[in-house]
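The complex appears here without one of its protein chains, the remainder shown in place.
Entry: subunit A
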Amino acid sequence: MVDLWDGLTQAFWLVITLDRELAEIALRSLYVTLTALVIACLIAFPLAAFLAVRRFRFRRLIIAILNALMGLPPVVVGLIVYVLLSRSGPFGVLGLLFTPTAMIIAQIIIIVPLIASIAHQSLRDLWQEYHDLLISMNVSQGQKMRTLIWDARRALLTASLAGFGRGIGEVGAIMIVGGNIDNVTRVLTTAIALETGKGAFALALALGFVLIALTIAVNLMIHWLGQTEREGRW
């Protein structure tokens, strides 16, 4: 209990004194996860829409695989990305290992299946509703996908929030591919792991509270962005 209280007060001081190191780590966390999120959405939404409107041979299989990949262990993803990016690996020449870019790549792989699976469910339901109308209107494949994505944007926002949650709190993969290097790849979650390991529980807790506050703030902001739309209600 003492530690919890210590953590809270320390978090409070770290935040109101605008601790430079904390700000840097928090911003890096945001940068890595938000970048990964944007790219993941750009991949996952069209993929989900494609799977909703197109009938082809391995569609069910791909959907099943996507669903299974939602539970992908981040550590394993980290390990695979590590092997691919390591000096002797196929992408070694790029020199990406132990950079924020490597962390972004790992997070994209982790959250794409999650976002695509959730998005696919809502897009498929919407397609059921729209099918007859859009077929009757001779709408092209690309237009169908765009219409579904636009009209389901509320649900897709929720899907992306789930992706953000999984990314921002993730530690296993980014620890491996980022290396938790001070000033370079250290983010909130890896810092928490480090401080806990050192026995600095109060500081670790403080960082934890900052992480939670950040997550809530981003969620509220994205939510608010969705609400301010003129039409409302969906």
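Methods note: a contact is a pair of C-beta atoms (placed from the backbone, for glycine too) under 8 Å apart; a residue touches a chain by one contact, two chains touch by 3 or more; residues count from 1.
The rule is short, and it goes like this: contacts and distances are computed from a predicted model.
Q: Can you tell which of "Tungstate transport system ATP-binding protein", "ChsH2 C-terminal OB-fold domain-containing protein", "ABC transporter" or "Succinate dehydrogenase/fumarate reductase iron-sulfur subunit" UniProt lists for the chain that's not drawn?
A: "Tungstate transport system ATP-binding protein"
Q: Pick out which of A:9, A:143 or A:227 touches the chain that's been left out of the picture.
A: Considering all chains, including the one not shown, the answer is A:143.
Q: Identify the residue among A:21, A:129 or A:182 that touches the chain left out of the display.
A: A:129
Q: Mind listing the subunit A residues that contact the chain we can't see here?
A: These residues touch the chain not displayed: 126, 129-130, 132-133, 135-139, 143, 147, 151-152, 230-234.
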